[in-house]
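One structure, as structure tokens, below. Some questions next.
What follows is chain A.
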Amino acid sequence: MAVLALGLAYPGFLLLSLAMDRHHRELLGGAPPRPRRLALRLTGAALLGLSTLPCFALWGWSIGPVAWCGVLTVAALGLVALLAFAPRAAVLLAPLLPVLGLSAWIGLE
Partner candidate 1 sequence: MKQGFRQCMAWLHTWAGLIPGWILFAVFLTGTAAYYRGETTAWMRPELRTALPAPDAATLAVQELQRIAPDGPWFIGLPTDSDPLIRVFWRSREQRRFRDGVIDPVSGRLAEAGETRGGEFFYRFHFELHMPPIWGRWVVGACAMAMLVAILSGVITHRRIFADFFTFRPGKAAGRSWLDAHNALAVLALPYHLMITYTGLVTLMFMYMPWGIQVAYQGNSQAYFADTLGIPPPVRPAGQAAPLTDIAPLVAEALRRWPEAGVRRISVQSPGDANARISLGRGDGPELPIKRQELVFSGTTGELRAATGNEAPAVQTAGAMYRLHFARFESHLLRFLFFLSGLAGTAMVGTGLVLWAAKRVPKRAGQGAARRGFGLRLVETLNLGTVFGLPVAMLGFFWADRLLPRVMEARSDWEIRIFFGLWLLAYLHAALRPGRRGWAEQAGFAALLGLGLPLLTALTTRYHLGVTLPAGDWLMAGMDLGFLGFGLAFALAARKLWRESRRAAAAAPLGRLRAEGA
Partner candidate 2 sequence: MVNALQRAWQGFRAWRWPGVLSRTLAAVVGGYAVGALVSVACALLLPMPRAEAVLTGMMLSFAAYAGAVLWAFAARSAWRAWAGILLPALLLAAASWAGRVT
């Protein structure tokens, strides 16, 4: 379930970064049109919000928020490193991580 938390936070941050001109240009080319920018921001923020759930489920209400901060930090640092050194992998990882997280979670159940 921890992988799931990362698998939600990482694409969340990726979408948020795509809502910015610089990263959108680097990864997809051109500046994002306004509606797409808005959609990227909302989905990104929603995914970050959703990533709280596995944290709470795994660590409880008291320690969960701490774990969530840690997951966000690691997801964001990982994203920044990938964007710099392997931008294609940065995009590919976004759908891969949540699938991995979900299957790990279902596999455990």
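Selection criteria: all candidates are chains of the complex that A comes from, given by their letters.
Following the convention adopted for this analysis, a residue touches a chain if its C-beta (ideal position, glycine included) is under 8 Å from a C-beta of that chain, and two chains touch if they have at least 3 such contacts; residues count from 1.
In this text, all values refer to a predicted model and were calculated from it rather than measured experimentally.
Student: Which numbered candidate, 1 or 2, lies in contact with chain A within the complex?
Tutor: The touching one is 1.
Student: Candidate 1 touches which residues of chain A in the complex?
Tutor: 2, 13, 16-17, 20, 22-23, 58-60, 62-63, 66-67, 69-71, 73-74, 76-77, 79-81, 83-85
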